[in-house]
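Entry: chain A
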Amino acid sequence: MNINKYPEIVPGRKFLKEFYVGIMLWVVGRALQVAAKVDKEVKAELAKLPNNFTLRMMVAPEKAFPLFFYAKLLPSFVTDIGLLPYGIQMFLHKDKEGNIKYIGADPKGKKADLSVIFTSIEAAWLVLSFQESTATAYMHGRFVVEGDLPHSLTFVRALDIVEVFLLPKIISGLAVKRYPKWSEMSLMRKFWKRIVIYIRAFTIG
Partner candidate 1 sequence: MANEIAIRIKFFSGIDRELKLENYNHEQGLAMNVPAGKRLKWALRTAGMPAFSNHAYFRSGERISTRAKLRNGDEVTCLKPSGGG
Partner candidate 2 sequence: MHIPDHYEFLNHSKIISGKCALETIPAELGGYDAQKPLVIALKSVVERGLKKKFIKTFSNSMVVLGGIYDEVREYAGISLAQDAAILFKARGCDSIIALGCGPAVDLAKAVNVLVSEKIDNLSAHYEGAAIKGPLKPLIVVTAGRSNGREAANALVVDNRELVSDFLCPDVFIIDPRMTPGSCGESVAESGATAMAQAFAVLTDRGINPMTAAVAHPAMSYLAEYLAKGVKRPKNRQASVALANASVMASAAYSNSRPGMANLLAGELAEATGISAGRFERIILPSVIAAMLKKKAWIEDDLYLAAAGIDGYAATPAGERTQRGLEVSLNIVGGLKKVLPVSLSEMKVQKHFLEKAAKAAAAKSGKRFTEAECASVLAQAWDAAGKVK
């Protein structure tokens, strides 16, 4: 029985999907930071989280997702406030005063009170490309929550509202169980907020 007829196989990587998930997490992080400032409903929702609270969104086996290749070259001030996407994690920090800041994608030196973990890159791809709504994804076990459950529910609720802001109705209708009616969110408020969030997310934030 010669065993090298059955070689050991080290699985490869799906670069394209990694890159897509990295960018989406970066956009969501930045958008949440801006939305917390701009929209009162999001602010009320995120107010429920305690102060000095870090929240992380990542994809399972942490070691399998190193930072992007150009991450080392970026100067420190870019990585601190996450001007550019450079990793497949998202860190939100609520400091003592209570405002939310996106603090980049590098896990070094950060301790997460609550982490929302996608079970695999494929699952992250399904959720972040809106093939499954957030609720169905949770039911199908696409992502798992580490830390106490109520905080994650508020975070998911905030995420839903931001998605409504960011994406046109066709796409965000897939992600959210119930698309807000006219009464709750006037057309003007939605479009205006969308433009503001986009601009600020990609610039100063």
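Just a few scattered comments:
Keep in mind that, in the parts below, a contact is a pair of C-beta atoms (placed from the backbone, for glycine too) under 8 Å apart; a residue touches a chain by one contact, two chains touch by 3 or more; residues count from 1.
Candidates were picked such that all candidates are chains of the complex that A comes from, given by their letters.
Just so we're clear, the structure is a prediction, and the values are computed from it rather than from any experiment.
Set chain A beside the options 1 or 2, and in this complex the one it touches turns out to be 2.
Listed in rising order, the residues of chain A touching candidate 2 in the complex are 1, 3, 6-14, 18, 59-61, 63-65, 119-123, 126, 140-141.
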